[in-house]
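One protein chain is absent from this view; the other protein chains keep their places.
Per-chain numbering from 1; labels A and B assigned in written order.
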Amino acid sequence: MILTDFQKYAIAEVVNIAFGRAAASLSELTGSRILLKVPKVEVYTIDQLPSALSGILNGEVCAAHQIFTGQVSGDALLILDVKGATALTSLLTGEEVESIGTSAKEVLIEVGNILLNACLGTFENMLQVQITFSVPHLHLHQLNHTINTLRIGNEEIKYVILIATSFTIKDSNIGGYLMIVLGVVSLDKFIQCLNSLGKDRLL
Amino acid sequence: MEKILIVDDSALSRKVLTGILSEAGFSVIEAPDGMSAIEKYFIEKPDLVITDLLMEPMPGLEVLKKIREMDKDACIIVATADIQDATKEEVMKEGAMAFINKPFKKETILDAVSKVLEGKKS
Partner (left out) sequence: MENFVYKVAILEWVNNTFKFGVFTTDKNLNITSWNKWMVVHTNLSLSDVLGKNIFDLSGNLIDQKFLRFYEQALNGQVIVLSHVFHKYLISIPPEPQFAKYFDKMQQTAQIAPLVHEGKIIGTITIIEDVTERIVKEILLKNEKDLAQHYLDIAGVIILILDENGNIKLINKRGCEILGCDKQQVIRKN
């Protein structure tokens, strides 16, 4: 199942709007101006994901993970490599963070929560779908382990909408990925809602 | 017929805006990035520019500055998903005539366009 260019533009624009809100929330929280960019949207099957990310995300990664259910259901994750996660925590808190301790994990969970809530909430509003969110969790594992946890549960083929993003805070740039993991049925519903974007809901 | 230049790297945003503005009787030109926006401004001399901010390689703020350098009377509206106050202040300081947050309603954009164009005439 491949997204058309229009559908990719639509996702990128919805995420752009969501990130505008998330940036404002993070800015209010930290007192710093924050820029969130949405460079690229791609779709992969979950089996294709490790090779798509190899060379980009290596070793251990930090993943803020939220499950969502409703008319569209799946998993949403914000993934950063450990170096990026420590740098982001340092920039947001104004304190030098050398490793991902408990307090740093809390920061990443809250930042992930803000971004994922903004995205899923904006999808919910703009695509007119009802979604319920779970409590977010932070995983600190090798990338393949994190991807494998998304396969657990059922045999349904899963697709991943992979959105590369970057944070600019105080002139420092940190890259990360937003992943929305959907089964076939949810992806189909999601695409139907995307196709009606621009007719009733304006960008 | 007044001419409006839309600058946005999102084809969807450009399509939606073009639809609204054409229906309202404006002639619309599109630019998918900053460089082509500046070229088109120079050639087409639109009455108004509506630009996004988060674009690469040339951000919308840069587009705003360069167009204002070429034409100090240029009328520019910024339409962006970035809702931070600091962004709005920066954009207005550089000479934008209106700042609209995405997603916006049809009435919001038409209202802003009509106010800016009326201001230009007077």
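One rule holds for everything that comes next: a contact is a pair of C-beta atoms (placed from the backbone, for glycine too) under 8 Å apart; a residue touches a chain by one contact, two chains touch by 3 or more.
The shown structure was predicted, so the numbers you read here are calculated from the model rather than taken from an experiment.
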Contact list for the unshown chain, restricted to visible chains: A
Candidates A:S103, A:N144, A:S172 or A:Q192 - the one touching the absent chain: A:S103
Missing-partner contacts on chain A, residue numbers: 29-30, 66, 93, 101-103, 106-107, 109-110, 113, 117, 121, 124, 130-136
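Criterion: only the chains that are shown with their structure count from here on.
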Rounded Å distance between chain A and chain B, as computed from the means of their C-alpha atoms: 29
Touching residues (chain side chain B, partner chain A) in the complex: 10-13, 15-16, 20, 54, 56, 80-84, 86-87, 101-106, 109
List of chain A residues in touch with chain B within their complex: 5-6, 9-10, 12-13, 16-21, 23-24, 27, 33-35, 37-39, 126, 197-198, 201-203
